[in-house]
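On to subunit A.
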Amino acid sequence: MRYLYYPGCSAATTGKAYEKSLLAIFRALSLSMDELEDWNCCGATSYMAIDETKAFALAARNLALAEEQGRSSGSGHEIVAPCSACFLVLTKTNQYLRDYPEVRSRIVQALDAAGLTYHGTVTVRHPLDVIVNDIGLERIEKRVTRRLKGMKVACYYGCQMVRPFKTFDHAFYPTSMDRLVKALGADPVDWPLKTRCCGGTLTGTIPEAGLRLNRLLIKDAVKRKADMILTCCPLCQFNLECYQDQIAREYQEKIHCPILYFTQLIGMAFGLGDDELGMSLLFQPPTRFLGKQKGEAAHV
Partner candidate 1 sequence: MSKSNGNRPARIGFYVCHCGHNISGTVDVAAVARYAQALPHVVVSREYKYMCSDPGQERIAQDIREHALNRIVVASCSPLLHEHTFRTAVEKGGLNPFFFQMVNIRENVSWVNESPEEATEKAMDLARAAVHRVAFHKALEPKRVPILPDVLVVGGGIAGIHAALTLANAGRKVVLVEREPTIGGHMAMFDKTFPTLDCAACILTPKMSQVKNHPNITLWTYSEVSKVEGYVGNYTITVRRKPRYISEKLCVGCMECIEACIYKEGKFPDEFNAGLSRRKPIYIPFPQATPQVVVIDPQTCIEFKTGKCKKSCLEKCDRDAIDFSQKEVVEEIRVGTVILATGYKTFDAGRLPHYGYGKYDNVYTSLEVERLVNASGPTGGELILRDGRRPKTVGIIHCVGSRDRNTNRWCSRTCCMYSLKLAHLLKEHTDAEVYNFYIDIRAAGKSYEEFYDKLLEENVHFIRGRVAEVTDWTARPSEEGKLVIRVEDTMIGVVRRIPVDMVVLAVGMEPQFDAQEVRRLFNISCSTEGFFLERHPKLAPVDTFTDGVFIAGACQGPKDIPDSVAQAGAAASQALVLIDSGSIELEPNTAYLVEEDCSGCKSCLTICPYHAISHDEARKKASINEALCKGCGTCTATCPSGAIRQNLFEDEEIYSEIRGLLTPMPAEAQGGESC
Partner candidate 2 sequence: MLNHGAGVSRPSREWQPRIVAFFCNWCTYTAADLAGVSRLKHASNIRIIRVMCSGRVDPQFVLEAFARGADGVLMGGCHPGDCHYMEGNYKALRRVRLLRRMLRDLGIEEDRFRLEWISASEGEKVRAVVNDMTARVRSLGPLKLPEKFRDWDREIGELEEKVGKMEEKEHVG
C-alpha cells in the first residue's frame, strides 16, 4: 500500500512529535508514504473563516499537485493528512468541487492561472482511518510487542475529523480509536466528551472561553481514571497539553494529564524507542509508562 503524505504546517512545527511517531509506525508497518512535493497551507481556520474561495484554492492546489504526483510517481490517489484541520479542509474542498458547480468553476480558473488541473480523483484520508480500516486491527494486534496492559486511555477525537463530513466513523460517537486502543492491549475509558470542542483557536483569542472548554475535558478524563488522553490532531494536542499550568493557576486546582498522539501509543505498543516517537517533545510525558516501556523495550 502506498500513500501520499501531506504534513501541513503543524507537523513541521508544534506537532513534530505527531509526524515523528506517524512516520515511525508507518515504517514499522512497511507502509510507504511519499511526502507531497511543494505543498502549501491547507487553507484551514483563518482562511476558511474569512474567504472561502481562497481557502478552496489553496486546498485545491494541494489536491491538484497530489493528483499529478500520484500519477507520475505511482504513489496512488490517496493522500494522508494527519492534522484534523487539514483533513477537514481537503475533504470539504473535494466535496464542494464535486457538488457545487459555481465553486468548481472559480477554482478551476484559479488552478488554471497556476497551470494546474484537478480531476477530483484524490481521496483524503486520516491516518486513524488508514490504520483501522486499511491495515486493520488484526494486523496491528499481531505487530504489538508490548501489550499496554492496565493502561487506561481516554480517546479524544475532537470535532473536525468526524464533523460535518462523516467519513469513516460516527459523527457523534466515533469508536475507531477506542477499538485501536483495545487492540494495543490498553483499556479505553467510556468518555462521552470525546468529540467536544478542545477550545480550538479560542485559547488564543478568547482565552477564558477556550480554557473553560479545555479544562472540562481534562477534568472529566481524570475523573474517569484515564492515565492519558489520546489525540489525533496537533491543535487538540497542543490545547490540552500546553495550558494545564495556566488552568491550575486560574482555577486554583491541581490538574495533570499526559496528552499523547495516538500514533505515539501505537509506537509504544510496537516497542519503538521514545526518541523515535518524539516522547521528549511532550510537556506532560507519561513518565510512569515510559519507564516501563524503556525497561521492557531493551529485551526486544
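Per the selection procedure, all candidates are chains of the complex that A comes from, given by their letters.
The rule we apply is simple: a residue touches a chain if its C-beta (ideal position, glycine included) is under 8 Å from a C-beta of that chain, and two chains touch if they have at least 3 such contacts; residues count from 1.
Just so you know, these numbers come straight off a predicted model, no measurement behind them.
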{"item": "Pick from 1 or 2, the complex member that touches subunit A", "value": "1"}
{"item": "Interface residues, subunit A side, partner candidate 1 - complex", "value": "170-173, 175, 190, 192-193, 216, 220"}
